[in-house]
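One chain of protein is taken out of this complex; the other chains stay put.
Letters A and B mark the chains as written, and numbering starts fresh at 1 in each.
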Amino acid sequence: MTLSEIDIKSEGQRGFGVDVPDDPHPGTARRSLSRNALIWRRLRSTPRFWIGACSLVFLILFATVGPLLSPYTIEDQDVLYFNKPPSIVHWFGTDTLGHDILVQTMVGLQKSLIIGFVAGPLATALAAVIGAFAGYVGGTADKVIAWFIDLMLVLPTFFILILLYPVYGGNWVIMMFYLALTGWMIMAQVIRSQTRSLRERDFVKAARYMGFNPWSVVTRHIIPNVASLLIIDATLGIGAMILAETTLSFFGFGVQPPDVSLGTLLENGQAAATTRSWLFIAPAGVLVWLMLSINLVGDALRDAVDPTSGVNRG
Amino acid sequence: MIIYLLRRILNYIILTAVASTLAYVLASTNLKPTADLEARRPPVPQASIDMVLDKLGVNPNVPLIERVWVWFTNVLHGDLGMTINNKHVWDAMAVRAGVSLQLLLIGSILGAIIGVILGIWGAVAQYKASDQVVTVVSYLVFATPTFVLGILSMIGATQFNHAIGTQLIVFSGQYSADTPPEFWAQLGDRLSHLLLPTLVLIVIGATSYSRYQRNSMLDVLGADYIRTARSKGLTRGRALIRHGVRVALIPMSTFFAYSFGTLIAGATLLELVFSWHGMGELAITSIQKQDVNAVAGSTLFVAVLILCSSTLSEILYAALDPRVRR
Partner (left out) sequence: MADLAGGRPLLEVKNLSVTFPQGESDVLAVRDISYTIHEGEFLGIVGESGSGKSVSSLAVMGLLPDTAEVTGEILFAGKSLLTMDDRALSRIRGSELAIVFQDPLSALTPVYTIGDQISEALRLHDRMLSKQAAEARAIELLKIVGIPDATRRVKAFPHEFSGGMRQRAMIAMAIANNPRLIIADEPTTALDVTIQAQILEVLEEAKRITGAAVSLITHDLGVVAGHADRVAVMYAGKMVEFGTVDQIFHEPTMPYTIGLLRSVPNIRTAGTERLVPLEGRPPSLAALPPGCPFAARCPIALPKCHEVEPTLQPHGRDIEHTSACHRADEIASGALTPPQIFPRPEALALGARAQGETVLTVENLVKHFPLMRGGVFRRRVGTVRAVDGVSFEVQAGRTLAIVGESGCGKTTTILELMELTAPQSGRIVLEGRDIATLSRGDRRELRSDIQIVFQDPAAAVDPRLPVGEVIAEPLLAQGVPRQAREQRVAELLDLVGLDASMAERYPHEFSGGQRQRIGIARGLATDPKVLVLDEPVSALDVSIQAGVINLLQDLRDKLGLSLVFVAHDLAVVRQIADDVAVMYLGRIVEHGPIADVFDDPKHPYTQALMSAAPIPDPVAERERSRVLLDGDLPSPAEQIDGCRFRTRCPLYKLLDEQAQARCVGVDPQLQPHGDVQVACHWVDRNTLVVG
């Protein structure tokens, strides 16, 4: 018998385990919470989550509704205001051609958000499928996939993407998919190792002994049990993809004019960064704010899913 | 143990070779080094274009497999081919490699050391004010792309110079051409150029290291063996330092390899932002100039750096964790 009472860690108690039963009174006096409800309860009480989620919502509105409310479009040139710092007329100032920086930022953010929200979850989906498959099937297929992941990780993703630049050229839609194709490896490794340990868990063994085929076992038991990890990864992945997009665009390997993204705006603002800093500060500020919101939400999710994970792992 | 290490290193070497070759294939099939020549008016005769292509070893009429083979065997002989400016890639890289390594080595070593210390400190003083400050700063750093951080630091430095009224911090290039040739003046000039990009790289490295080390340390805080160490008569603090830190360092060896790739990418971007003539700049400009061999050469350089860091991380891992030694 293994009454490893010292191993039972109670919620929120880091440090030496204490013999407190994890879930003391199920089914009776107070109906205990399901795992999802528990996660939601922890999430609800995390200020970080609310700060991040609210500002994320605000930024999405800023990027979608904002341009409709603005009196300017991105092509408009205000001949009275060339190169002016922020004022009551142009809140974020104007560039040398009299473009309104505020509306430029809104539209740029829109593109960056689209890229992030498509490429991030796409990369996670790839990671889930490849990782779960490799981990569950094992054997040669697993070895090949693991080696391929190692191969993909030899070069920093940034280098792979700029090598691929001539292939996708300036087409940001194709770039979005390349971002996903080069961003799944680390998570796939995590899912793979999780799956390997899940595969040895009794309930997965039981399903196998009942005669379910691998695909059913993976979809019924493996993916749902790593779902929380996937949600976290998809969230943080959005941020990572936006970061990749802005960096690529900044150096001329991403979104190309006349399309506008945060990256292209930063590129435009860079030259004058030390003299007319508003050109750079405005898109940079929005970018940092966006990343901060996404990371806050992602970290709050991670802490809610696994209270022992500590704060963000970076 | 030695054999285990050799096995791992051999695997890395194969990975590096395959990855570099694939990169060459990618560059060689997609880049058109003669685009400039072909666009000239009046048109350059096809024969001379072919001559250039042949000299670069990228004539599309030669089968790809043969081109790759020639490149690969040449690399084994230490010949990386020619750039489109008719220089040996090797020569072009030699000077730049030193510039990049200077930035990378200082950045990664100092970043790692500072990060590890901050991480341990943060974990032990969890939720105290100092820990909170480090946490907030790291959130901000994580949210900011490297190049933005670089440019922001330039804006900050400009303000600073303006405030004190002299150009104390210089941030363009590695050195100023007009510095007097005396040793101290040269050194001071180099240092003042080095300051900003290195600082940014250290901040980025230290942030990720400190987060990771802090987590690793937090995992260790609750470990049974810390309790055992205390039960032997060590105070909490000494148990954490003698038993905890030692174990918490183990995952850092893996993280070192992982983070080094990110750091290289970061350093590349910083070189461009700060107009350093390093390998990062070579990589970027050679892609823009469709210079196949230079692209392949700089990719190889990065891959070899990663190879070295992975090897180092394996050795560190084996040194830190007796469980992998056999």
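Just so we're on the same page, a residue touches a chain if its C-beta (ideal position, glycine included) is under 8 Å from a C-beta of that chain, and two chains touch if they have at least 3 such contacts.
Remember, it's a predicted structure, so these values are computed and weren't measured experimentally.
Novice: Since one chain is left out of the picture, which of the remaining chains does it touch in the full complex?
Specialist: Hidden chain, whole complex, touched shown chains: A, B.
Novice: Tell me which of A:138, A:169, A:224 or A:257 is the one touching the absent chain.
Specialist: Reading the full complex, the residue touching the unseen chain is A:224.
Novice: Determine which one of B:229, B:252, B:273 or B:296 touches the chain that has been left out.
Specialist: B:229
Novice: List the residues of chain A that touch the chain left out of this view.
Specialist: Within chain A, the residues touching the omitted chain are 1-8, 10-16, 18-21, 23-27, 29-32, 34-35, 201-203, 205-207, 209-212, 220-221, 224-225.
Novice: Footprint of the hidden chain on chain B, which residues?
Specialist: Residues 2-4, 6-7, 10, 222-225, 227-236, 242-243, 246-247, 250, 320-323 of chain B touch the chain absent from view.
By definition in this document, only the chains that are shown with their structure count from here on.
Novice: Across the complex, what residues on chain A touch chain B?
Specialist: Per the stated touch rule, the residues are 9, 14-17, 147, 150-151, 153-159, 162-167, 239, 243, 246-247, 250-253, 266, 270, 273-274, 277, 280-281, 284, 287-289, 291-292, 295-296, 308-314.
Novice: Residues of chain B touching chain A in their complex?
Specialist: Its residues touching chain A are 11, 15-16, 18-19, 22-23, 26-27, 30-31, 135, 138-140, 142-148, 151-152, 154-155, 158, 207-208, 211-212, 214-215, 218-219, 221-222, 224, 227, 261-262, 264-265, 268-269, 272-273, 283-284, 287-288, 290, 295, 299, 302-303, 306-307.
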